[in-house]
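Just one protein chain is left out here, and the rest sit where they should.
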Amino acid sequence: MFTALKKGRVAALGVIAVSAAVALAGCSSGSSSPLGSSSSGSAAAGTIVIGSQSYYSNEIIAEIYAQALEANGQTVTRKFNIGQRDAYLPALASGEVTLFPEYSGNLLQFYDKATAAVSASDVYAALKTAVPANLEVLDQSEAADQDSYNVTKAFSEANGVTSIADLAKVSNVTLGGNAELATRPYGPPGLLSTYNVTVGFTPIDDSAGPLTLKALLDNTIQVANIYSADPSIGANDLVTLTDPKSLLLASNVVPLINKDAATPAVTDVINKVDASLTTADLVSMNGESVNDKKSSADIAKEWLASKKLF
Amino acid sequence: MDLFLDGFAWIFDPAHLSGPGGIWARIAEQLSYTFGAVAIAAVIAIPLGLWIGHTGRGRDIAVLSSGGLRALPSLGLLIIFALGIGIGFKAPLLTFVILAIPSLLSGAYAGVEAVDKRTVDAARAQGMTEWQVLTKVELPLGLPLLIGGIRSGVLQVVATATLAYFASGGALGVFINDGLKTRDYAELIGASIVVTALALVLEGIFALLQRLFVPRGVTAGQITEVRSRPVRPRAVVGSPIQEGK
C-alpha cells in the first residue's frame, strides 16, 4: 500500500515535471514569434539579432529590416522593445544585439553631448566617427523622425507662439516628454541655454503616446516633445514650433550595426531599404499602427511590397 | 558593494534630498498613495468583509473575486486607467486601491470567522443584538487578523507605488525610472534602498500597532510557538508524550 501510494506520487511528479518541460520547450520554440526568443547571450554565428526601442515606430523599421534580411536568406532573431538608448547600446556593443534602427541626431548626442553638428549631413558625418570602435552606422535614410516641440493651435494663437524662441514671452510653461528628456541637451537645460526659455518639466513615459497627447490637449502641459513622424501632430492640428537656433538636431533613420555582423550580404540589403524609406512613409506607417491597429509585421510586409523590394 | 555605497551616497547628497522633486517630496508622495489607497480600500472592503464574516453570506463570491483581483497585474491596470483618465495621481491611486482590497477584505472576514462560534453563541445568549455581537465580540477578537490584512495591504502598496511614474504620478519610482533611463545606478540603487527602508519602517509600525491595539487575551492570529520542543529519543522512553499539546 505504502509503495503503491509512493509510486503513484512519483508518477504524478513525473507528469508535472514533463508538462513543465513541455511548456518550457514550447516557449523556446516560440522564438520565431514576432517578438523573438527569450534566448540570451551573443548571437550564434550567422544570425542577425535585430533590436528595437520600446517605440512602436522603431519596431516597424526593425521589422522591415528583419523581413528584408529574411527575404535574402539571412537568419534573423528579433529582440524588440528594449527600453531606451541608454539600455540597449551596451547590448549592441556586447553583441547581444547586432543590428538596430537608430536616429542619427539623437544617437550622436548620446555619444557626443557637445556636438555642434545640426544639419542631417553634418550629423551623419560626425556620427561616423563618434560610434564606438566595434560598431558602425550604415547609410542614412532621408526619412527623419526627430524630437520636435509642439503646442496646441489654441495655445499658439493665444500666445503668439510659433517658434521655440517665442516661448520666452509666456510664463508658467510646462514641457512634457519621456523622463530622460529632463537631462538631454535639447531638453529643459538646452532650452534655457540656447533660447533663454525656462520651462517646468513633467515626465510622461509613453514616448509621445496618448498620455502625452492627452496632457497637451487638456493643458496639463503646454509643450510636448512629439516625434516629427507622429501622425497625431496632423490629426490634432498641433503646431510644431520652429527651431531657428537649431537646438534639435536633424535625426534621420540610420542603421547601427555590430561590425562582426556587417557582411556585405547584410549591409547591401539594409542600405537598399534605407534608400527607399521616406518621412512620408514613416508618418503613414505610424498611422496604420496607431489608427488601423495593424501589427508591425503586416505594416512592414505591405511597405516592402509597395516599394517592390525583395 | 560599491553599488550600495554609491546608492547611499546618492541618498545623502543634500542636492537630492529637498526641493519639490527631492527625495523627501517623493517619499511624501509614496506615503500619500499608500495611505490614501489603503484608506479608500478600507472604506470599501472592511464593512463588506465584516458583513461577510458575520453573516457567512457571499463568502464564495468574495473569495473568488479577491483571488481574481490578486492576480491582476498592476502595471496593466495602471496603464488602462491612465489611458482613460490621463496623467496625474488618479490612475495610480485607483490601481493601488484595487491592489489593497483583497488583503483588507480577507483580513476582515477571516478575522470575524476566526472567532470561536461558541463565544459568538454565548454573546447572543446574553441578549446582545447582532450589531453588538459584531462590534463588541467579533470585531475586537478578530482585530489581529484585520490589522494583519491592513498591514499586508499597506506593504503591498508601498512597494508597488513605485509604478506611479508610468502615469506621471510622481513618487519614488521617478528616481528609479530616471536611473534606469540614464543608467545612473547610484540613483537606481539609492531609490530602491529608500523604498525598502520605507517598507521596513511601516512594517515595524504595524508590528507595534498590532501589539498595542489587540485586547489582552486575544490570540487569534498571534504568532504562537507552534513548534514543539525538539523531539529527542528520550521522549520514547519517558512517560507522557504530550509535547507541544
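The chains carry the letters A and B, assigned in the order they are written, with residues numbered from 1 in each.
Keep in mind that, in the parts below, a residue touches a chain if its C-beta (ideal position, glycine included) is under 8 Å from a C-beta of that chain, and two chains touch if they have at least 3 such contacts.
Everything below uses one rule, namely that contacts and distances are computed from a predicted model.
Asks: Just to verify: the chain that's not displayed, which of "FAD-binding PCMH-type domain-containing protein", "Ferredoxin", "ABC transporter permease" or "NADH-quinone oxidoreductase subunit N" does UniProt list as its protein name?
Replies: "ABC transporter permease"
Asks: Where the complex has a chain not shown, which of A:G105, A:G187 or A:G209 is the residue touching it?
Replies: Spelled out, the listed residue whose C-beta touches the missing chain is A:G209.
Asks: I'm checking contacts with the chain that's been left out. Which of B:I11, B:V112, B:I147 or B:A164 qualifies?
Replies: B:I147
Asks: Considering the complete complex, identify which of B:A9, B:A122 or B:L200 is in touch with the unshown chain.
Replies: B:L200
Asks: Can you work out which residue in B:L94, B:A110 or B:A164 touches the chain that's missing from view?
Replies: Among B:L94, B:A110 or B:A164, only B:A110 touches the chain that is not shown.
Asks: Of the residues in subunit A, which ones touch the absent chain?
Replies: Per the touch rule, subunit A residues meeting the hidden chain are 5, 8-9, 12-13, 16, 19-20, 23-24, 26-28, 30, 33-38, 40-41, 54-56, 59, 79-83, 87-88, 90-91, 94, 96-97, 206-207, 209-211, 289-290, 293-295.
Asks: Give me the subunit B residues in contact with the hidden chain, please.
Replies: 3, 59-60, 63-64, 66-68, 70-77, 79-80, 82-84, 102-103, 106-107, 110, 114, 144-145, 147-149, 151-152, 155-156, 159, 162, 166, 173, 176, 179-180, 185, 188-189, 191-192, 195-196, 199-200, 203, 206-207, 210-211, 220-223, 226-231, 233, 235-236, 241, 243-245
Throughout what follows, only the chains that are shown with their structure count from here on.
Asks: Just give me the whole-number Å value for how far the CA centre of subunit A lies from that of subunit B.
Replies: Inter-chain centre distance comes to 38 Å.
Asks: Could you pull out which subunit A residues touch subunit B in their complex?
Replies: The contact residues of subunit A facing subunit B are 83-84, 86-87, 90, 176, 178-180, 182-183, 202-205, 210-211, 214-215, 218, 220.
Asks: Along subunit B, where are the residues that touch subunit A in the complex?
Replies: 82-83, 86-88, 165-168, 174, 177-178, 180-183
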